[in-house]
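Only one protein chain is missing from this complex, and each of the others stays in its spot.
So, chain A:
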């Protein structure tokens, strides 16, 4: 088991954002979380990093309880996040952004990892000396993914990676997700509004509604489920 959340509750101020979440991610899986805006998808991801801290329940990652571990320590345990809105460092160069992905990683791997990133995202090599804020949205998303991968994480979290991107980049993102999983055995937890595409690449999925898991199943099962179809697939996201 890579990750398990057991009965996790979390609050944002007075808002009870997560109400008893049970989620499991097995080694080598792609698991997706779908749900409407404000359902708590991003909160769920952030709660893995202790921000907000779980007010009840338990989070176990790679055999260790990480519920009370400080945020910066979680990254060191092997979870990397590509956050919603990318959060690249705009006034630093592309290469510096990638270097910040290796804050806690073994320096000996640096050259190999940077070469791997440039092979995967040639645009980053071209733009390496440029300030990251000058990149296009799609390029910034590539940078955010590259930065997360620099630390050789065991679990990669992707929060709305396709949001606001041009169709060509959306296709590329889902292609990357598949490649990372198939060719590198990367375990991935993917949050998406684009439910159709997400369920197609995912092994399993969860539907989140008002801070609760209302439905779980394989990607195919959820794609076929009438509730999912009605709520998330036929509303224009397909």
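In this section, contacts are C-beta pairs under 8 Å (C-beta built on N, C-alpha and C of every residue); 3 or more make two chains touch, one makes a residue touch a chain; residues count from 1.
Assume contacts and distances are computed from a predicted model.
Q: Have a look at "Na(+)-translocating NADH-quinone reductase subunit B", "PLD nuclease N-terminal domain-containing protein", "biotin carboxylase" or "Branched-chain amino acid transporter permease subunit LivH" and point out the UniProt protein name belonging to the hidden chain.
A: The correct option from "Na(+)-translocating NADH-quinone reductase subunit B", "PLD nuclease N-terminal domain-containing protein", "biotin carboxylase" or "Branched-chain amino acid transporter permease subunit LivH" is "Branched-chain amino acid transporter permease subunit LivH", the UniProt name of the unshown chain.
Q: Which listed residue (A:27, A:103, A:166 or A:230) would be found touching the missing chain in the intact complex?
A: Only one listed residue reaches the unshown chain, and that is A:103.
Q: Among A:36, A:92 or A:163, single out the residue that touches the unshown chain.
A: The one listed residue touching the chain not shown is A:92.
Q: What residue numbers in chain A mark contact with the hidden partner chain?
A: With respect to the unshown chain, the touching residues of chain A are 49, 51, 71-73, 75-76, 80-81, 83, 87, 89-92, 96, 99-101, 103-104, 133, 147, 151.
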